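So the structure is just underneath, and the comments pick up after that.
Note that one protein chain of the assembly has been removed; the remaining protein chains are unaltered in position.
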Amino acid sequence: MKEPGTNVVNAAIIGASGYSGAELLRILSTHPEVRIRRVTAASSAGQRVDALYPALAGQCDLEYEELLPEKLSDIDVAFLALPSGQAMNIVPELKAKVPRIIDLGGDFRLKSPALYEQYYKHPHTAASLLESAVYGLPEMNRKAVASATLVANPGCYATSVILALLPALEHGIARGQGIVINSLSGVSGAGRSASVEMSFAEINENVRAYKLLTHQHIPEIESVLGGAFGGALSVSFVPHLVPLTRGIYTTVHAQLATNVRASEVVTLYQQYYATHPFVRITNSIPQILSVRGTNYCDIALYVDQRTNQLIIISVIDNLVKGAAGQAIQNMNLMFALDETTGLR
Amino acid sequence: MKEPGTNVVNAAIIGASGYSGAELLRILSTHPEVRIRRVTAASSAGQRVDALYPALAGQCDLEYEELLPEKLSDIDVAFLALPSGQAMNIVPELKAKVPRIIDLGGDFRLKSPALYEQYYKHPHTAASLLESAVYGLPEMNRKAVASATLVANPGCYATSVILALLPALEHGIARGQGIVINSLSGVSGAGRSASVEMSFAEINENVRAYKLLTHQHIPEIESVLGGAFGGALSVSFVPHLVPLTRGIYTTVHAQLATNVRASEVVTLYQQYYATHPFVRITNSIPQILSVRGTNYCDIALYVDQRTNQLIIISVIDNLVKGAAGQAIQNMNLMFALDETTGLR
Amino acid sequence: MKEPGTNVVNAAIIGASGYSGAELLRILSTHPEVRIRRVTAASSAGQRVDALYPALAGQCDLEYEELLPEKLSDIDVAFLALPSGQAMNIVPELKAKVPRIIDLGGDFRLKSPALYEQYYKHPHTAASLLESAVYGLPEMNRKAVASATLVANPGCYATSVILALLPALEHGIARGQGIVINSLSGVSGAGRSASVEMSFAEINENVRAYKLLTHQHIPEIESVLGGAFGGALSVSFVPHLVPLTRGIYTTVHAQLATNVRASEVVTLYQQYYATHPFVRITNSIPQILSVRGTNYCDIALYVDQRTNQLIIISVIDNLVKGAAGQAIQNMNLMFALDETTGLR
Partner (left out) sequence: MKEPGTNVVNAAIIGASGYSGAELLRILSTHPEVRIRRVTAASSAGQRVDALYPALAGQCDLEYEELLPEKLSDIDVAFLALPSGQAMNIVPELKAKVPRIIDLGGDFRLKSPALYEQYYKHPHTAASLLESAVYGLPEMNRKAVASATLVANPGCYATSVILALLPALEHGIARGQGIVINSLSGVSGAGRSASVEMSFAEINENVRAYKLLTHQHIPEIESVLGGAFGGALSVSFVPHLVPLTRGIYTTVHAQLATNVRASEVVTLYQQYYATHPFVRITNSIPQILSVRGTNYCDIALYVDQRTNQLIIISVIDNLVKGAAGQAIQNMNLMFALDETTGLR
């Protein structure tokens, strides 16, 4: 690994003991322009990282610490990978110490404190920061991300849904009402925690939907896509747990707004994402194995003439493009590095 | 096991070497009123059943034979579990020998030979039998099944979809246009065959949609439900393969046609299926493990007020309620046995 | 289901909320000679059984209760499916109320309190009952089980190992020293509990050994087999967790004590188990799928001439022959029912 120099980005990972934190460690430990300086995790403070994640033995020589903001003065960028609702309590203080913050959680993704409270079930404690936080979807906000001081990394489902719909909605191909979204997710999206529900015996040979009508990515999707669409937009979103560790498979049905052939939609999407290295428009039906462990989002497009619907399938690895990879892609933009550095 | 007597049903399984055939064997071998007399499988003729399925050692003492219709004169009922397109070639001759036939394949599910040819990609060779074949969904056609001589056992996806939508469409709660159906299936639905696509390494940690816009259960669903609905009906159906052996998880989105609360829909469904022992309306979100190995179909109902949609989730075991179990349920009706005999 | 009559066995399940308890419920709910009268589970008291196990909806109409021994006076048999160390605290009192007790845990499997304390890491509180408890392996102790008042149902690993070695050791074919046992287990053996270790993300695509040198089934295996062998016996036992829900796969290596051909060993085993309906000696290499959901133990035998070793493979379903099924087999013997009743 490169020795730290004047140009090296000094990074801290706040909340590094969960799956997203571990994935940040895995990717950043081979990133040529980054040096991980500190990793914090309240529950594991004092423990070596490779004691918790033996896979990182020989790759990562760090120890978990308590979070002490005063120790972060030499940090260029802090990644926050905390349970929902914790980031908003520390970001105000952190912003005074660390020039760039990327929050992988949901605390700064919505602009409206009321919507936040409705879906997250508690009030927002740092609402004044919501407006200036930049929604870190590089394919949409590349420029704004580059100069942002606080980036709200998108939700995993939201990433797969927004990338799937953005071109069609911006170009008026799909209607904004009555969009139906079914997503299938691996279990790592739920984080690393002890519960009967997430035990192998309850997930293996099983499928179940959850958080029907109430999932917190619904307002995220509607507000972000509503902005691009330029009008009211409503989605019905059903997330399902399927027996795999990683990956999100999203199938979208939207009413066509114009008479268009599938090939025209494919061309539109190819052009739309031509300069975005991590979106691939595929000819064959996407599958999760094609993106496993990568930062790619694969998208395929179908027109159902019989029912006048546009069907869009998109797949990502929830821990990479849906979390740690996208965060690093944002970091690359923020430090004027090539967007793909460390992510191939 | 009960010794054969005058009232015992003598059964043959034609095409008993695949997963549906093996499931028929598994269930029928403990059915108190049935005696399996013959099992045929061209590819395995001469082999013992328990050589192919060691699980049946000690339970089933039969040997696979070639299919010779003249040897079936003492048979009361023949189950056909053949690859698509083979049943229609033997049913005409079989009908002369065997009083009751239950076909687990798709050959006799559609009434229209044209629709059959469009979706199955070859002409129907026994089209004159289509009209008299009874669609073997007991929850819909209990009476007709009882007296039928040729029963077309429903498709696995179609079973989960039709049971999910039947009450809502019959009672005018849901609109018939723009219904969106996403189904997730275990791999046993694809049958027992050698292919790279179905190998463990390609299914494990993977999800993929398939047969988008072209699946042969689309016309089956539309024609059966269209009859109940009393009007034109169109569905957009996307089947997905997920990494499990058994089970189908179906999520339906339909536009509400009336202003109705979720609790009213639940009550309607409970009443509709009150006399049907294998449909359970659940309070909690259904999961595949709850129906694994059983003949149950679990259904849950949700109203999305924001988007004015009825969301219905239904789950079955594709090899039981989606194939062998439903076939035996039909057989019970045909021989005036209690509908649940051998299926608890 | 048969109505309760004078001959019906009235059963209680103490600790019915775990996987073994649920499996007892599943099997007993279709057992023609048994009526489940009470199910207790401290943590779930007041909850309906089918709320915790939706699969049992329509099959089991019971509610979990607190354990109150005075309420068990009408009970013929109590199954105990409790966490390790709990049965010994209640069995003394229970024995005064309930004529027959079958303990599925490890509390009464060892005769020596000292050995118990060494491996279970706490003293035995009902040591006076150890001597009279009958080790409930029907293939070994059929007669003693029939008249026992307290049966210690064998451990799941121990069942697979003892059935594998019993004939060879009794007949002096294998040496008692240096036996190597590697067992692979599905996760349901660890019970239904919340832990990161047993979460899907930590089990899927993973294998790990555990409790090396210290597993509590080591003294169980050594003492039971030592008795049959008639001499000191030592085994080295390594259990492994593999990503499946159910099943145990045991591979045993033992030094041959005599010059014997594989076919002779096979014949010996066939004769040894000829009157035992749940042991099958197989020609092909055993696999877990062949016994999944059944009470069978499949065994295959190999002689490695090059290394002079007898290799024995045995497979069971840990929740059936390794727990609930074997307990019911014992109950059948205790109530003079056919050994296989309710277990086909």
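So that you can tell them apart, the chains are marked A, B and C in the order they are listed, and the count of residues begins at 1 in each.
Just so it is clear, a contact is a pair of C-beta atoms (placed from the backbone, for glycine too) under 8 Å apart; a residue touches a chain by one contact, two chains touch by 3 or more.
Keep in mind that what you see is a predicted model, and the values were worked out from it rather than measured.
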Absent-chain contact - pick from B:Leu68, B:Ala96, B:Ala201 or B:Ala336: B:Ala201
From A:Asn10, A:Gln177, A:Thr282 or A:Thr341, residue that would touch the chain that is not displayed: A:Thr282
Of A:Asp107, A:Asp298 or A:Glu339, the one touching the omitted chain in the full complex: A:Asp298
Touch list for chain A against the chain that is not drawn: 30, 51, 54-55, 57-59, 204-205, 277, 280, 282, 284, 286-287, 289-294, 296, 298, 344
Chain B residues that touch the omitted chain in the full complex: 19, 187-188, 192-196, 198-205, 243-245
Positions on chain C where the hidden chain makes contact: 177-178, 180, 182, 184, 186, 202, 204-210, 212-213, 234-236, 238, 240, 242-247, 249, 251, 253, 255, 285-289, 292, 302, 304, 306-307, 309, 311, 313, 315
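Heads up, the rule we're going with is that only the chains that are shown with their structure count from here on.
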Distance from chain C to chain B - Cα centre to Cα centre, in angstrom: 36
For chain A paired with chain C, centre-to-centre distance based on mean C-alpha positions, whole Å: 46
Whole-Å gap separating chain A and chain B, where each centre is the average of the chain's CA atoms: 40
Touching two or more other chains - residue numbers and ranges from chain B: 204-205, 286-287, 289, 292
